[in-house]
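For reference, the structure is listed below as structure tokens.
Every protein chain except one is present and positioned as in the full complex.
Let's turn to subunit A:
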Amino acid sequence: MKTAHKSALWRRSGTAYLFLLPWLIGFFGLTLGPMLGSFYLSLTKYNLLNAPVWLGFDNYRHIFTADEYFYKSLTVTFKYVLFSVPLKMAFALLVAVVLNKGIRALGIYRTVYYIPSLLGGSVAIAIVWRQIFDGEGLINHFLSWFGIEGPAWIAHPSYILSTIVTLSVWQFGSAMVIFLAGIKQIPADLYEAAQVDGAGKLRQFGKITLPMLSPVIFFNLVMGIINSFQVFTPGYVIGDGRGGPVNSTLFYTLYLYLKGFSFFDMGYAAALAWIMLIIIGLFTSIVFVTSRFWVFYGDGKDGR
């Protein structure tokens, strides 16, 4: 009797593990080794070309006590995350709500809006972005019709970050598709009941859509945070690839890359990578911990 129960359980979770298998193989076979390797390197002085020399925690000490660029790059990255994540989510949610209003040829719109998030991380799009926001680019050309002389969006340290944030907001597609699926899951009778009670659209959105959607928002928020912290391509391509002008595009990952591959200090770069991992982990767990106060699971499992 006991064994039967056990095998039934195993069969259920076994299936899950079977589906997880490709990831597990990837993690243990490909990711875990390099991760441990990088932890070892983070404790050494390693110039890429000669054997690493043991340092202990000197790299970490130097990062926290004497590295101006570390704090600079953290600031830039935090700024980026702070603006891009909420903006992107708000935009995605807005478009999802609009698309949910029964537009014809929904499939086409969904696809069209999704395309940017497939292309967004690519170098080609970053280059297009450069052209659009160039001092003599499309945007400034457009502004000149109204007699406004736009600044050099991609060349001035005060504006370039906002240009990059725009690029990330433009890639709202994948978040939007998930929102849209979430909205479609919300039972229509809730809205009907609300309508009967005389609730307006705005109120319905606040009292039904948002709470019912909170698990999806939670998911998108976590993914958004993790992805945004790792921003690299736009900084590398739209900026000058060295963090300029005036370190305004010196994203954390870009700094890490420069340290490792251009400045021959891979041990230091590995230490930076581990600090990034901890930062991302910290933020993700903050979201997880607070989630119990704002995420509502309709299946009655909330309050676990």
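Annotations
Definition applied: contacts are C-beta pairs under 8 Å (C-beta built on N, C-alpha and C of every residue); 3 or more make two chains touch, one makes a residue touch a chain; residues count from 1.
Quick note on the criterion: contacts and distances are computed from a predicted model.
According to UniProt, the chain absent from the figure is "Extracellular solute-binding protein", selected among "HEAT repeat domain-containing protein", "Extracellular solute-binding protein", "Cytochrome ubiquinol oxidase subunit I" or "Polyamine-transporting ATPase". Looking at A:Ala8, A:Leu49 or A:Val196, the residue that reaches the missing chain in the full complex is A:Leu49. Within the whole complex, the absent chain has one touching residue among A:Ala152, A:Ile183, A:Ile208 or A:Ile279, and that is A:Ala152. Checked against the full complex, the one of A:Leu143, A:Ala193 or A:Val246 touching the unshown chain is A:Val246.
Counting the whole complex, the residues of subunit A in touch with the unshown chain are 47-50, 134-135, 151-152, 154-158, 240-247, 257-258, 261-264, 266.
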